[in-house]
Each structure stands twice: as C-alpha cells, then as structure tokens.
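Of the protein chains in this complex, one is absent; all others appear in place.
Labels A and B are assigned to the chains in the order they are written; within every chain, residues are numbered from 1.
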Amino acid sequence: MFTTLISAIAFGVVLASVIAIASMGFTIQFGLTNMLNLSYGGVMTASAFVAYLLVSHGVSAWYGLIVGGLAGSLMTLVLGRFVLRPYARRGAKLFEMMMVTLGLALVLDYGLQALSHDNIYQFTVLQSSPIHLGPIVITPTQVILAGLGLVVFVGLELLLRLTRIGKALRATAAEPTLARSCGIRTGRVVIVTWLLSGFLCGLAGVVYIINSQSVGYSTGELFLPLVIAAALLGGAGSPKGAVVSALLMGIVTQVVAAFGQPAYSTVAGFAVLVIVLLARPGVVAGSQGAEAQVTL
Amino acid sequence: MGAWEFYITTLVVYFAIDVLSAFSLNLQFGFGGIINLSFIVFQAIGAYVAAAVTLGPDTGQNAFQTYIWGASLPFPLPLVLATVAGAALSLVVGLFGLRRMRKDYQAAVLLIVSLIAWEVAKSDVHLFNGSNGVTGIGRPLGTTLPLSSLGYQWVYVVWTLAICIAVYALVRWLSSSPWGRALRAMRDQEDATISLGINVTALRLQVFVIGGAIAGLSGGLLVEYIGAWSPGAWGYAETFVVFTAMFVGGIRNYKGVILGTLLVPIIFLELPRFLPPIGYPGLIDSVEWIVIGLMWMGSLYWRPQGLLPEKRNMVFPGEFGSVTGGGSKAGFSLASLLRKGQG
Partner (left out) sequence: MVAELIESEDLKNIVTSPETNPAASKIMLTARDVVVSYGGVAAVDGVSFEVRAGEALGLIGPNGAGKSSMLAALGGQAKVGKGSIVLDGHEISHLAAYKRARLGLVRTFQTTSEFSDMTTFENLVTAGNGYLGARLSSVVFHHRLNSKADKQIAVRAWEMLERFDMTEKANTYGRELSGGQRRLVEIMRCLMASPKVLLLDEPMVGVAPHLVEKLVGDLKSIRDEGIAIVIVEHALEVVRALSDKVVVMSFGKKIADATYDEIVHDQAVQDAYLG
C-alpha cells in the first residue's frame, strides 16, 4: 500500500517532468496569444515520429531529442505563420481560433494516422536495468528525464529573465498593445515565441515516448489535456506555475493509475482540466473585450 | 436489385438520423451559439439506453457482454427512454459546463466531456460492455411485423423519415418563435440580451437540453436499426462531421442543413466504400478525416454562408406578418388597420 503510493509518486515525478516541459512550451505560447492551441498535441506527436524515424535509422536518441525539438520549432512556426496568422488577420475571435486549431489537430492526427498506418511502434531506446531505491524501482533513464525537466525549467527562466528577447517576450505577453507602443517589435517576439514553444513541444514529444516506450498517432492528443491543465493552472505565461502544477498533475494521475483502473488515470487528468477551466474565471463571454481578437 | 435497394434504404435511414443530429446541433450552435463539441455523447447515451432496455436482462447466457439495467421494453419505449436519457445527460453536463465563461474554454470543457465519457464507456465493462460494446439488439417490432427483411427496410425508412419530419416541424417552430429570437440574441450579444431581462443561463440550458433530447432520440433510432453500439462508433471526432455538414450546407437554414447532411456524412463519407482499396486498410478512413478537418478549417476561414445561406427575415412597410421568420404570409398592414380604426 505504502510502497505502491511511494512508487506511484516517483513515477508521477517522472511524468510531471514530461508534462512540465510540454506545458512550459504551451504556457509561453498561451501567455502571448491567449489562445487555446489544440494542435499542440499533434505537433508533439509529429516531432516524436521524427525522432522515432531517426533513432530507428541508427541515430542516437540524444540527437533524437534535439532534432525532435527542432522539428517542433519548425512545424509550430510554419503552422503559426501560414495557418493561424491568416485567421487572426481576418479578425477571428478567440473561440474561432480555438476551433481552427481543433481542425488543425484533426488534420495532423489523421495525417499521422495515415502515415503511420495506424500502428503503434515500440520505442525502447535508452532503456537500462532498473535501480532500486528503497521501495522505488526506477530506471536511470527516468531519473535523467526527471532531471531534464529541471534543466529546461532553469534554462527557460534564465532566458526569460536575463536576455533582451526574453524580457520583450514577457512584456508582450503581459500587455501586447503597451509593448508595441514601447517600441518592442511584437512581430519578432511572436516568431521567437513560436520557435521556443515549438522546441519545448517537440522535446516533450520525444521525452514522452522515451518514457512510455511507444509512439502512435494519438500519443500527443491524449496527453494534451494534462498539458493544458498544467499551463492554465499555473497561470498563463508562467513557467514556474507550469512546473508546479505539472508536478501536481503527474502525481495525481499516477496515483489514480496505481490504485484505480489505469484508464482512469487519463480520466483523472481530463477531469482536472475541466475543473481548472470551470474554476478559472478568465474573461467572461460577451462582456467588454472578452471576444478580443488575437495578436499574432 | 435487392442488394441495391437494401443499400439505398440503409442510406436513407442513415440520412434521416444524421439530419436529426444536424437539427440538434443547428439549434444549439446555429441559434444558441453553444459550441457543443460533446454532441456525440448525447447520441451515444441515447443509443446505449435504447440498447440496454431492449436487450433484456443480462442473464449471463450472452456471456460475452455485460450491461446495466437490462429490460425488454416494448416498441416505442426504448426510443422514449433514449430521448429522456439524452435530455437528462445534457441537463447534467449543462448544469456545470454551461456557466458563463470564455467561449473557447466552454468549448474545451465540452470537448473534454466527450473524451471523458468515451474513456469511461470504453474501460468500464460493467456499464455497456466496455470497448466491445453491446450487440444483438433486436429491431423494433422486428418479430411481430409479417415482413421480409427488405419490406422491413422500407418500414424503417418511413418511420425514421416520419420522425425526422416531426422533429423538423418542432425545431423550426421553436427557432422561429420569440424564444428562438432570444437564442439568437444571446448568441450575438450576451450582455445586451441579459439587459433585456432574459435569463441567459436558463435559456442556454433549455436549448442544450432540447438539443440533447433530439440527439438521444437519434441515437436510439440508430441503434435499433444497426443492432449494435460500441465506443468505436462515437469518437469525439464524429461531432466534427455534424458541424462540417452544417457549415457546408448553410447554418441556420434548414434546407441548407439538410443539404449539408446529404453531402458530407452521406455522399462524402459513404461513397468511398465503392472505391477499390488503396494503401493499407485504414487509409481511406484517415484521408476522410483529414478532409473533414480541412473542410472545417476552410469554412472557418472563408466564413461561408454555406451553399444555402440563412434567409433574412424581411419586413416591408405596412406588412408585419413575417416577423417571426416562419415565412407565413398572413401579414396585415398598418394602413388597413388604421382605416378600420377610423371606420
């Protein structure tokens, strides 16, 4: 009983690292655009497949991580520039943008389904013999993945706080119009945001499949609610918030999985998102400025 | 010939059921502005309930499936219960999911409701037999009617079309009533609608429940026809098909909605069955979904009025008969009124 709990928490921390990387990416994007980008999961899966292909051709999984991240950057930038921005230019409201990203998610997912022949592929790289830490049985890879989450978090915080572009990014997320009138070139900030957020998205995709040891077309989509929940719970644009709530989400879902049916861990994750969405007042529909248009 | 007749009648039944779905969503989204991304759940609950109250008690003889309830109710009752179940579930979902909030958050909540319901139904075998679903549901009056299977097909065609027409009359009447106008007002400008004294929370819940009832009914009709129901039939993406049909045909125009249903779920999704198999077995399916996604995005981009745009409710000086949009020409003019007043 107690051991189950302890090891569930340990697995939760590993999962939390994956969620955290993904939701840090999501939150900087969401902080800037205020838009629920539901195609994020599709990009995650696509990047994971890129890494899978590389690794299955003999490339080291470590390069896979980097290339997966770059693939995520590229896809996010292209989709943001050439798919999402035209809608924003047409004055799409926030909810319309969400619907667009939903359609995009459908296209990405089923595109991947077609390309992957609807199969689930084993991805057993970086697996090594487990180590025993008291009641916890954990692999060195999992420890490394948990550490990676921490590294990404620290790196992102430093980037946002110390570099010019990071400061511009934070300013734009907080007050887009004000930032523009202060001479920040928001266009460039948007591009950097897409790249950065896409990198984290792709990276998270690869980390996710290293941890779960398999990849299929719906990998990212099932994981996305957890990511969004962590991002919203932590507050838009706050990596620290995303990490803390990712820890919460990771542990909750793993504990539910350990004590209930495994399927209910997914449900628990979904339920947390529903609660977060309902509890966050956000901007109320219909009131002034609520149907605000997106800055892209 | 017989095979063709069978196929065509089957398509007509599907068409009628899809039109019901589109009516439901058109009322909720087209008029009420609710982005109901969990639509398919309400169809599914209708189907499951109709199945469970038709199948009879779970005796264990059908050892391969387990389900709750298990009654064998006579003909119209399963459908009635399916409708009630659709309404009841929408009431529950609506009570927590339709509170005033950002529209995109609301849509996301409903989408996740769809995912949760699906996961639960799939993994809990005690509800409706988990991912294998329920099968062997008898057709209504299937044994009492002295009919060949083709004859029965035609009876079912008439039956579903009759229901479809009745629901059409209902939704059309509702949407052209002052209540329907209040719905449109709420969709356009919620704050202004509230400041007319209209309780939008109640209004939204009402249209959600009515739509849910129609969805439940459509599910019941579907399961009584195909005789089986499982999570494979109601993935969250099925909701997009109905939305896309509405967008393509013309939202808020009933003829458009019907046309869109004919084009998207029937012609576009059924025709590929005649294509020779291409690639791996599931390829056509995947491509269909990709195209649905593209159509969905395209219609959001070009914001088309659809093939048949919504009709403007015109009024002319001295003629107010068509205010309600019902198209009734029983107008009268202010001028004639005043003349009478003088005389």
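By our rule, contacts are C-beta pairs under 8 Å (C-beta built on N, C-alpha and C of every residue); 3 or more make two chains touch, one makes a residue touch a chain.
Given the structure is predicted, the values throughout are model-derived calculations rather than measurements.
Student: Given that one chain is not shown, which residue among B:N26, B:S114, B:N129 or B:Q206 touches it?
Tutor: Here the residue in touch with the unshown chain is B:Q206.
Student: Taking the full complex into account, what residues of chain B touch the chain not shown?
Tutor: 174, 177-179, 181-182, 184-185, 187-189, 191-200, 203, 206, 312-315, 317, 320, 323-324, 332, 334, 336-337, 340-341
To be clear about the criterion, only the chains that are shown with their structure count from here on.
Student: Just the number, please: Cα centre separation of chain A and chain B in whole Å.
Tutor: Spacing between the chain centres: roughly 34 Å.
Student: Would you mind writing out the residues of chain A in touch with chain B in their complex?
Tutor: Going by the criterion above, the answer is residues 35-36, 38, 83, 86-87, 90, 92-100, 102-107, 109-111, 113-114, 117-118, 225, 228, 261, 263-264, 266-267, 270-271, 273-274, 277-278, 280-288, 290-291.
Student: Residue numbers of chain B touching chain A in their complex, please.
Tutor: Against chain A, the touching part of chain B is residues 35, 37, 96-97, 99-109, 111-113, 115-116, 119-120, 122-124, 189-191, 237, 240, 279-280, 282-283, 286-287, 289-290, 292-294, 296-297, 300-301, 303.
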